[in-house]
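Before I ask anything, let me first share the structure, which is written out below as structure tokens.
All protein chains of the complex are present and in place, except for one that has been dropped.
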Amino acid sequence: MEVGFLGLGIMGKAMAANLLRHGFRVTVWNRTIAKCQELVALGATVGDTPASVVSKCRYTIAMLSDPSAALSVVFDKDGVLEQIESGKGYVDMSTVDATTSAKISEAVKQKGGAFLEAPVSGSKKPAEDGQLVILAAGDKALYDGMVPAFDVLGKKSFFLGEIGNGAKMKLVVNMIMGSMMNSLSEGLCLADKSGLSPQTLLDVLDLGAIANPMFKMKGPTMLKGTYNPAFPLKHQQKDMRLALGLGDENAVSMPVSAAANEAFKKARSLGLGDLDFSAVYEVVKGAGGSASGQA
Amino acid sequence: MEVGFLGLGIMGKAMAANLLRHGFRVTVWNRTIAKCQELVALGATVGDTPASVVSKCRYTIAMLSDPSAALSVVFDKDGVLEQIESGKGYVDMSTVDATTSAKISEAVKQKGGAFLEAPVSGSKKPAEDGQLVILAAGDKALYDGMVPAFDVLGKKSFFLGEIGNGAKMKLVVNMIMGSMMNSLSEGLCLADKSGLSPQTLLDVLDLGAIANPMFKMKGPTMLKGTYNPAFPLKHQQKDMRLALGLGDENAVSMPVSAAANEAFKKARSLGLGDLDFSAVYEVVKGAGGSASGQA
Amino acid sequence: MEVGFLGLGIMGKAMAANLLRHGFRVTVWNRTIAKCQELVALGATVGDTPASVVSKCRYTIAMLSDPSAALSVVFDKDGVLEQIESGKGYVDMSTVDATTSAKISEAVKQKGGAFLEAPVSGSKKPAEDGQLVILAAGDKALYDGMVPAFDVLGKKSFFLGEIGNGAKMKLVVNMIMGSMMNSLSEGLCLADKSGLSPQTLLDVLDLGAIANPMFKMKGPTMLKGTYNPAFPLKHQQKDMRLALGLGDENAVSMPVSAAANEAFKKARSLGLGDLDFSAVYEVVKGAGGSASGQA
Partner (left out) sequence: MEVGFLGLGIMGKAMAANLLRHGFRVTVWNRTIAKCQELVALGATVGDTPASVVSKCRYTIAMLSDPSAALSVVFDKDGVLEQIESGKGYVDMSTVDATTSAKISEAVKQKGGAFLEAPVSGSKKPAEDGQLVILAAGDKALYDGMVPAFDVLGKKSFFLGEIGNGAKMKLVVNMIMGSMMNSLSEGLCLADKSGLSPQTLLDVLDLGAIANPMFKMKGPTMLKGTYNPAFPLKHQQKDMRLALGLGDENAVSMPVSAAANEAFKKARSLGLGDLDFSAVYEVVKGAGGSASGQA
């Protein structure tokens, strides 16, 4: 199977390499062409422009850093739109907002092409290991055609229906995650102030029914007060705001998430927005201004 | 090693059997003497009264159904207090409140005996498999002496310091669990009302950083609206109330747990207190009075 | 002093009449011209179009029903823009959103005119009695020129600075009001369930430090379960959402308002959005679906 691949950042490079290792023929393009060399060594062909990649391949995947890059690759000169047409599919796996996704979808469809948004859950390591979780939405036939590639890139892919649903699903997951981070923070703080060892609480939690990778990974660094931003707090708060907004549209009352959101806002007001989202622990501890611990 | 064992309910029987299988000599006692037969078949000796068990054994474990049974076995005629003395240890693994535990501790110590509270996390299956988590507090020397038995009964035991800390640790864990159950409920409801499949949300959650046994086990039954009470909602709410009370004593502000507690209270007011604590999902859905689903 | 007056609905008619009674010369216009007659009887002159009113008067006040009417009167043919110019002032006292207000402001200023947004707090009765509270923002010189008219129309006027601040001030006030309505509802419910008379609670409240007109007016109808929409719940919830959004922009954590907002959302989900905002009492009571009482 032949696929185009646009964007060779940390994620894109790992994903394209995986495809090559599993026997896919891959034509790559990157804004900085030098980044393509590593993949050429693995057997990739290089395309001059997004348009030329699309021209050559039936399926083209994009993995770009942000909405403006995602839009640029499609709408700019030599972009995807110039060659997309009936019989070709474009799959954007970048994490972008609903508006950006809808805009690209409409433009691709107007040219007769098929479009799939397919944001992923998981970062560098899962990308390298082909262990991403893929949240696809849009053209079902295109999804079906992409399954062999998704099987290589992720441990699991989901088809979620209409465009926008991929982003929504990420919001819901992140909302639950944000509330859980607050629950953990409150528990650690309660343990500490009640004469129990927070570290022992982590050990106990890890043996029980609510043991989960996030508690295991973040708990120890929270106790140390180090918050290197794997997922910046301001982004977590933005996702909670958007999830609560989605709830507002649909009249879903979510008091626990709302309380968690206010804690993240408090963290932002204390200048912790650029730290990891686990820094909300500082708010629960009530340490205030001085407590913006960094490794 | 020889141990006494008082109380052969579902948990106690499984625990005593485990000890026998691992070569411990065990003298058992149960209010209804007939229940001892099964363990005699596995090699146990039977004691006539709690006092006679304590008289015979250096270490005696109790696993009773509630605080009144725990008190009765110690303070009543032919009870533990009549024979406990210097050089003997009494280990209460029942789940009781702090007052009950403190009362037993004081009485045992006044007689010269050593006391350990050691409530467990885990129910029937983990008890049978020796996979309990043991939260011990009280006499450290007694704890050290009990380690061989704890190694058989649980996958892990913790010594948490002074009497009361075992119960406190359980409260903190259950508080986090209660908040998480609310977070999951809100997420499922948001997914549903936003046009996403709640079942798919469960599938996505199970592949990510917040995957945990509780979501995996409770999620599907929540979607079916069946709430067979593994852990009754009214007990979960009581634990959240007590945890928030502990936070109040120590001036720990916990807005997310407080919001979760109010949702559990709402569930109680709707008559859902005897269902499983996952029935708080009905409150989030806002189904109100009619929605007290039972399998 | 001479002023133009556009819009003779319930509010506008009362306000224009007040100006006439206090010796102002007033040129009125209304989409349905018949409505002008009553004011002519009080001494008003009639203008043919918004443009002709502006042409004749140095100051023109508008009091229109909604944003679309407010825009139409300015931007349509024969609208305000055709005659507004340097030396003339336009004062929109309608309740409109920030975007609408900004749009009108920009257009008027581009023509050289001065603009003031001046939404009011208070409805029919205060309008008739000249007891409105006027929240003005925009051109300070125009505000100063309008003081004689504002003194007639309201018991108090405020100049709040730049365009948008009038709307923001209303949001903050309504947010506090929404939280207070929840507090009252929770108190009434707690009294009732604790064996106290909710009516007596209202009587006690009315004698103390937190006595206020809203509790006095809404309390008795809430106890009767009648919620004729003086201020529809869905509008209250929208204002809380916008206020919380304003807080989000500025990183202000407001957990009490957030909890109140979730209660209003729950009310919406139960179909109470078109009732008075005091119907949130039904949510606190937990009556659910059946309890959408109407007079």
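The chains carry the letters A, B and C, assigned in the order they are written, with residues numbered from 1 in each.
Keep in mind that, in the parts below, a residue touches a chain if its C-beta (ideal position, glycine included) is under 8 Å from a C-beta of that chain, and two chains touch if they have at least 3 such contacts.
Keep in mind the model is a prediction, meaning the values are calculated, not measured.
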item	value
Option from C:Cys57, C:Leu184, C:Met222 or C:Leu275 whose C-beta touches the chain left out	C:Leu184
From C:Val28, C:Met93, C:Leu142 or C:Ala243, residue that would touch the chain that is not displayed	C:Ala243
From B:Gly79, B:Gly138, B:Gly187 or B:Pro255, residue that would touch the chain that is not displayed	B:Pro255
Options C:Met1, C:Val133, C:Val152 or C:Leu223, residue touching the unrepresented chain	C:Val133
Residue ranges of subunit A at the interface with the undisplayed chain	255, 259, 266, 269-270, 286-290
Hidden partner interface residues of subunit C, rising order	121-122, 133, 135, 155-156, 158, 160-162, 165, 168-169, 172-173, 175-177, 179-180, 182-184, 186-187, 189-191, 193-197, 200-201, 203-205, 207-214, 217, 243, 246-247, 249-260, 262-263, 284, 286
On subunit B, residues whose C-beta touches the chain left out of the figure	241, 247-248, 251-255, 258-259, 261-263, 265-266, 268-269
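The rule is simple: only the chains that are shown with their structure count from here on.
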item	value
Rounded Å distance between subunit A and subunit C, as computed from the means of their C-alpha atoms	43
Centroid distance [mean C-alpha coordinates] between subunit B and subunit A, Å	38
Overlap residues in subunit B, where contacts from two or more other chains coincide	255, 259, 286
